[in-house]
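Omission of a single protein chain aside, the complex is shown with its protein chains in their original locations.
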Amino acid sequence: MRRDYTLRILGVVLVALLAAGPLLPRWAMFLITVSLCYGTVVLGMMLLMRTGVVSFGHGLYYCLGAYAAGTLDVLFGVSDIAVMLLAAILVTAVVSALLGLLLRKYRDIFFAMLSLAFSMILYGLLVKTSALGSSDGFNVAAKTLFGIRIAGTEFERYLIFAITVLTAFLAAVCIHKYLASHMGRLAGAIRDNELRVEYMGASVRNTIHVNYIMSAVLAGLGGALAAVSVGHIDPEMSYWTTSGEFVFVAILAGTGNVLAPFLGSFIFETIRSFAYEYSPNTWQMALGTTMLLVIMFLPGGLWSLFTRMRKAA
Amino acid sequence: MTVVLEAKGLNKSFGAVTAAADINVAVERDSVVGLIGSNGAGKTTFINMVTGYLKPSSGSIVFGERDITPLAPRQITRLGICRSFQIPQLFNTLSVYENLLVGVGIVASGGKKWADASRLAGTPVEAVGSILERFNLTAYRDKPAGVLPEGVRKLLDIAMAMAVKPKILLLDEPTSGVSADEKFGLMDMVMQAVRAQQVTVLFVEHDMDIVNRYTHRVLAFYEGRIIADGEPGVVLDDPEVRKFVTGDARAGGGGKHAAH
Amino acid sequence: MNQLVAVLIDGLIYSSWLFIIAVGLTLIYGVMKILNIAHGSLYALGAYSAAALAGYWINQGHPPIGSYAAMLVAAILVGLIAGPVIERGLLRFMYGKDEIVLVLVTYAVFLILEDFIKLAWGVDPYFLYQPYSLLGSFDVGDLTYPVYNLVLFGVAVLIGVSLAWVLTKTRRGKMLVAVIHDREMAAAMGINVSLVYFMTFTVGAMLGAVGGALTAPMISVQPGIGAETIVLAFAVVVIGGLGSLPGAALAAVLVGLVRSAAVHYRPELDLFAIYFVMAVVLIMRPKGLFSVQEARKI
Partner (left out) sequence: MDWNFLRVLKAIAAVLAGTALTILCASAHAEDKPIRIGLVTFLSGPAAGPFGVPAKMAAEAIVDSLNAGKAPAPFNTKGFGGTPLELTIVDEAGGATKQVTELRNLVERQNVDFVIGYISSGDCLAVAPVAEELKTLTILFDCGTPRVFEEASYKYVFRTRSHATMDAVAGALYLLENRPAVKSFAGINQNYAWGQDSWADFTAVMAALKPEAAITTSQMPKFGAGQYGPEISALLQTNSDVIHSSLWGGDLEAFMLQATPRALFGRSQLVLVAGEPYLHRLAGNMPDGTIVGARGPNGVYAQKSALNDWLRQIYKERAEIYPNYPAYSVAMAFLGLKAAYEKARGAGTGAPATDDVIKAFEYLNFDSPAGKVMMKLGKGHQAVTGTAYGTTRTVNGQVTVGNVKYYPLERVQPPEGQKSLDWIKSGMKPGKW
């Protein structure tokens, strides 16, 4: 068996990003921040896919996380990043635990479509809630971090960037460790053969439920981070196209390694940003074509490029 | 000899087909029981009922003191009844090592849910290592299960059942799809493992030489009922069995048809 | 007039539309196990080409009645071109891949076609209103309905009945059904599966385009109509039970009536109607209204 360097690479990337942050042009720093928020959500999507189910409604938790963080300020005047992230985790954990009771029984397209229905119902609810700005949403400003004021300070952007990097890093490490654990290993087993898993004494539904909650919490975290770094949230986050994008990126990146989702979203965001600039009328075409090429020639997603390279080595 | 597994008046029918009719069996600890019968005679149905995949229309199954009839497969497995499959049920994208580690891991992390988790000797990795050796699968350790030859898949399928430390092991046609010259090797290996862990075995088999050689007792099924039960020699000489089972079985050969 | 009657009529008209846009999707899934997101683009392509061709016809001063023919021709052309191109050129290399991956493949096609439409027709809405009012209107109590709505209803019934007939009565249809239930078996029976796939997808594409063409006169044909429609079609197909023709019909009626009732009695709930129905149905019947039982594994 080849040794696993994921944790080391993660460590190096973490240090590199934190060090490079101040030197980067601010728009690049923002691009990375956004890709990391996205990446965290896609990481959750990856966990689900490893378990053999795909959700077309993960925007539900992306949006819930963002609104949990955002409404704290509106309702209780709390705008501390730490508290916001915590709220996102709690809310998404509770909601996914409940919906999970139902979804754990579903598979394939039905799992995908039922979760889509739930996310669209949230979308509808938010659009009807004019108190929260309806479809326009509202602006979110994180004013403090652990009580220390950061809003308006010149290193505000870098702090938010650093927090995102750190959260993404921790998420990646946890999921990596989890996937290597007995519980985590069940994911692949379930994807391959649910029947056998039951006949080896483990509960398929419980495992799916647990993984679903985890991926929901990751999506919530991503949403809260996005809310803080973008500074604005709206119901669009729960619309089916948003969820579709997460699946899109997850397949594009591949589910082989916890690094893949982050690399994938970074590449996706970069392509999108520059395509928008240089070919505003054909950027969807570009995305679609990339997708087809990846599916045809890299069934394992972009990540399989690295695995191939390692095989070659 | 103590009875570990007892089926009382099991009945099961799929529409018009009677898959089990008033089955009464008591299996003693450490015995090796062969289940014979033509296809559709109800052998696999019996195994499926014992392992909770099918619920009997009536009757009950008792394991030790406990009535396991209403339990789900995973609960029954945790009590110590494991099975292998006629068509190997593997985790095709995982390596052989991982396939076994999944099972060992479930036992290791199962805690109180397991009848006797302490039976797991050493770390999971060591446990898997010993299983690999016992079923000499070490050569295939890192191969994904999906690419293995049929014989090896069969072996792995059984090894996986053993990995979760059964007290009773049910094998559904362990040698079907295995070439004639591999059959005995495979069975020897399984039987060694079984003896080493004092596991009671029931297995469905079409090859009467295998049955003769490895079983202490044979149950002959015909149209859902047991028409003969006893020493292999006796049962195989039973005229009814000759008429309805073995003759048919020889003609039927490996019995690769879909099980019922 | 009794509001209930209005709810029923509106509901049925909307249901007819839903069925027309969804039937191609369920046919393709039923036979090929592909949930074809690109169906939305085929719908849009149908609408655009119908609007363009029929519009051209009318602007040329030809008798407007001919615009119906023009619409139909446009739709059939789209089906005959786009269907084969997508199936032969792309999908056939993907058969056997995971269902979700296939969804993503068609999603990619959808993205590509969206931009293609933008390049071909621009972002300015196309506007083909003549055929909608051409046939005049009829009154039910104090409500006026355009005859065109009856046409929608008729077409829906026609498509439904003829498909049902083809699938259950003709040899080729029985072949389809055979493939639906067991591909290996079908192949073994000497059925040319790839030909069946090719034809199914082409017909499905044509149905999608026809849906678009029939809708063109009621809306302003603009970018994004495909995306709006495909989710509705999805919901209908999933509610009905993937691949089930009667299921799709029943689901269309159900969704149509629920939405119409919502609009009449609780307008603010209109936004949720369809997803609410989908959630409820899936919770009650996890595989939709008409689901196919799976065979035993061991």
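Order of writing sets the labels: A, B and C. Residues in every chain begin at 1.
FYI, a contact is a pair of C-beta atoms (placed from the backbone, for glycine too) under 8 Å apart; a residue touches a chain by one contact, two chains touch by 3 or more.
Bear in mind that the values here come from a model prediction, so they are computed numbers and not experimental data.
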Partner chains on view for the chain not depicted: A, C
Of A:Trp27, A:Phe146 or A:Phe297, the one touching the omitted chain in the full complex: A:Trp27
Sole residue of C:Ser41, C:Thr106, C:Thr215 or C:Ser244 that reaches the chain not shown, by the stated touch rule: C:Thr215
Touch residues of chain C, complete complex, unshown partner: 1, 3, 6-7, 9-11, 13-14, 17, 118, 123-125, 127, 129, 132-133, 137, 142-146, 149, 215, 217-225, 228-229, 259-260, 263-264, 267-268, 270-271
Contact footprint on chain A, counting only the chain that is left out: 2-3, 5, 8-9, 12-13, 25-28, 30-31, 34, 127-128, 130, 133-139, 141, 157, 226, 230-232, 234, 236-237, 259, 263, 266-267, 269-270, 273-274, 276-277, 280-281, 305-306, 309-310, 313
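Note that only the chains that are shown with their structure count from here on.
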By number of C-beta contact pairs, the top two chains: A-C
Chain ID, smallest distance between chain and overall C-alpha centroids: A
Between chain A and chain C, centroid-to-centroid distance (C-alpha), Å: 33
Whole-Å gap separating chain B and chain C, where each centre is the average of the chain's CA atoms: 50
Rounded Å distance, chain A centre to chain B centre (Cα mean): 44
Where chain B touches two or more other chains at once, by residue number: 89
Chain A, residues touching no fewer than two other chains: 195
Residue ranges of chain C in contact with chain A within the complex: 35, 90, 93-94, 97, 99-101, 103-105, 107-112, 114-116, 118-119, 227, 231, 234-235, 238, 242, 268, 271-272, 275-276, 278-279, 282-283, 286-288, 297-298
Of all residues in chain A, those that touch chain B in their complex: 1, 181-183, 185-186, 188-189, 191-193, 195-203
Chain A to chain C touching residues, read off their complex: 54, 102, 105-106, 108-110, 112-114, 116-118, 120-121, 124-125, 127-128, 195, 240-241, 244, 247-248, 251, 281-285, 287-289, 291-292, 295-296, 299
